[in-house]
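What follows is part of the complex, with its chains left where they were.
Labels run A, B and C following the written order; every chain starts at residue 1.
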Amino acid sequence: MSNAVEQILANYAGENPGVIGNLRRLLSTGTLAGTGKLVILPVDQGYEHGPARSFAPNPGGYDPEYHAQLALEAGCNAYAAPLGFIEAVAHKYAGKLPFILKVNNSDSLGGPDEPCSALTSGVEDALRLGCTAIGYTIYPGSGLRNEQVEALRELIAEARAVGLPSVVWSYPRGEGISKNGETALDVVAYAAHIACQLGAHIVKVKPPTDFIEQKEAQKPYEKVAKSTLAERVQHVVQAAFNGKRIVIFSGGAAKGTPEVLEELRQIAKGGGFGSIMGRNAFQRSPSDGAKLLRDAMEIFKNA
Amino acid sequence: MSNAVEQILANYAGENPGVIGNLRRLLSTGTLAGTGKLVILPVDQGYEHGPARSFAPNPGGYDPEYHAQLALEAGCNAYAAPLGFIEAVAHKYAGKLPFILKVNNSDSLGGPDEPCSALTSGVEDALRLGCTAIGYTIYPGSGLRNEQVEALRELIAEARAVGLPSVVWSYPRGEGISKNGETALDVVAYAAHIACQLGAHIVKVKPPTDFIEQKEAQKPYEKVAKSTLAERVQHVVQAAFNGKRIVIFSGGAAKGTPEVLEELRQIAKGGGFGSIMGRNAFQRSPSDGAKLLRDAMEIFKNA
Amino acid sequence: MSNAVEQILANYAGENPGVIGNLRRLLSTGTLAGTGKLVILPVDQGYEHGPARSFAPNPGGYDPEYHAQLALEAGCNAYAAPLGFIEAVAHKYAGKLPFILKVNNSDSLGGPDEPCSALTSGVEDALRLGCTAIGYTIYPGSGLRNEQVEALRELIAEARAVGLPSVVWSYPRGEGISKNGETALDVVAYAAHIACQLGAHIVKVKPPTDFIEQKEAQKPYEKVAKSTLAERVQHVVQAAFNGKRIVIFSGGAAKGTPEVLEELRQIAKGGGFGSIMGRNAFQRSPSDGAKLLRDAMEIFKNA
């Protein structure tokens, strides 16, 4: 038994052993097994941004097996993707590599007026494919907020009943939120908090900037340390039930290796539970991508 | 058996023993047990206003256990919160501290055009987590009034079937109501009456001002005593089936201790059944917050 | 067996014995039992207009039991109210005083753009509370007409299956109808006819004026006698399947006793089946209110 893992799982007491067991599996797989930290490879960008925008930089990534193989070889805790990518590899990797089935997705060809992903798969798919968790995106700030929250509520209940934890991508977006506001510290912390209140077992947010979006939040944030990313990450972790829920941070658009590594060091320093890194991994060459993932793990291992 | 409690419960004759029993439990817990009065700690502000706006003044409150512990130690009748906060503590406090699961919530990042909270949890969650009641917010005056009323109707029926009473937060809000009107005496009394008519077992409203919002209400209110808060509370209690339904009053934004205590004295004097006090409690230091809750109880105990 | 009652019930042949039995119960209760006439006490004004506007003139009426007691003592055929008011008294009066559960209601704080009541209770509530019928308001003329008609259609079917008759409040209202038009003879007769066509067992309309709202109706109404209220009532009864459906008339806003009594005489003379009188009864003192109800019964008894 890893103390680090069991201390985290103690925060989920009250969940059934199936959910606990799958969380333990996520925390006990790959290079970071037993550390209480996670590096996850997510590949939903083909769906979200289009295939060429996602995979042309490193055409191996058009092949679904590329990513499963990358995640496995690099020692990731899990691999997250939409239905089709999981279906294409599940028979070969299930039982070896934990899958997080991303059950809703949004493409950039068009859709409803307000931000709202489509439900593309479900809990029964997750079971059929041997997945370890489901993933779901909410857009706090959307005019379709209520619909998303209510769909998530049903999904979490359904997933729990079969022992699956839920990972929530919480991405603020909507008419009342400025572009900068989407990664503002107050907004990201709020988004993390909402996801935890909705019952997410793991929350994924973007690394926050030091911008404060909401007028009413200006004053309280005067007291919150926020000049470094590490400090801001620390605040987000605090907002996520004072560290009692696992919060991981996405890397966002591909960028230079030093910038990526520095961001990861700050996330680790601030007490973030890990990183979910897609484009920065699979848009590099196979060896560079795997190296970056391993470097990320190294950073979290020593945190 | 407490006479005060049994007299109140007699007004709920016709409800099944499960509902009666959970109402009795609320009225038989904590310092005010047996008095027929209630002081409840609600902590949904992290969800409704954002975590830092709620918890930065007293950062212990980022931790979900802080509030359960505060409610228990201060001797509250119950603790009300959204799903995540309850999930984080239920295994440890269920059976000791009555929970009111707040099943819908609204964040301030944005949402539908008309005021309407999202359903964030449900009756099956309340049972799974060992809760004593569910809580639901309606916004009388909202263009989405009908949707809310109908969702509430189904929830109350579902909750009753499993022996859970329903607490309704009745907060007038919408295009036809001015900002001052939201706490106007006529509007608050109306909001309390509507909640009772919808079958709420406990109604929560804001302390009303002496403003009268509706033109048609000016005349009838000439005869209603309303110069003191106590008189206005008395009118709201009257509007809530002449005192045959439990009406409690929220404290609103944090303020100075003397103001809070004076408000509580007026509520108690006017026959209010109690107070549901969040920010004024958890935004103070642990000892000051607990002291304020205990002072509130003292006021109601002697009412 | 009362001939008057059985002759009316013959118009409902084809309905199941549960529905017939409950209609018979309505017609066999109170002072007017066996006469084929009805005086009903409705108290939904607290919900529809606000508590003080309804009950300040006679504050006893804040208490739900006041009305059940008034209806019983005055000898009414039935008592109609929203869920909360019925719940508060049902255990004590069920089996003695027939209840009509008003299953939809509209408040005046605001709501949808078009007139449309919210569904506040349902058939299962009516059974649980021992009610004798359900009541439902439609607003012919509303832009949300179709939604209301379709909801009513389902409710009538559901109620019939469990032996409950349906009472329809048919109140024309909407953009195409002028304020005067709402009580115009052509419009009221039309509203009564629509309710009958929708399957209402009992229809409630307002006493019509001699105004004719619709241009196309001017001509046909030249031939319709309409100078007295009795003549206009007679026409509405005719429009309600030539008297083969029970049509009752509301009293509207409180007014002087002589006016009320004269109105009732005209309704009785015109062949109206009775009166549903709320504010005129409960806004008077207890003894005056009961006396007025009894005087109304006397008028219908001798009709």
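Definition applied: contacts are C-beta pairs under 8 Å (C-beta built on N, C-alpha and C of every residue); 3 or more make two chains touch, one makes a residue touch a chain.
Because the structure is a prediction, the values reported are computed rather than measured.
With respect to copy number, the whole complex recorded in this structure file holds 5 identical protein chains, 3 of which are shown.
Simple rule for what comes next: only the chains that are shown with their structure count from here on.
Using CA-based centroids throughout, the chain positioned farthest away from chain C is A.
Note on chain A versus chain B: their Cα superposition corresponds to a rotation of 70 degrees, in steps of 5. Chain geometry summary: the mean Cα position of chain B and that of chain C are 36 Å apart.
In chain B, no residue touches at least two other chains. Contacts from chain A toward chain B in the complex involve residues 11, 13-14, 140-143, 145-146, 149-150, 153, 157, 172, 174-177, 186-187, 189-191, 193-194, 196-200, 214, 216-217, 220-221, 223-224, 235, 238-239, 241-242, 244-245.
Looking at the complex, you find that chain C touches chain B at residues 46-47, 49-53, 56-57, 59, 62-64, 82-85, 87-88, 90-92, 105, 107-113, 116-122, 124-125, 129.
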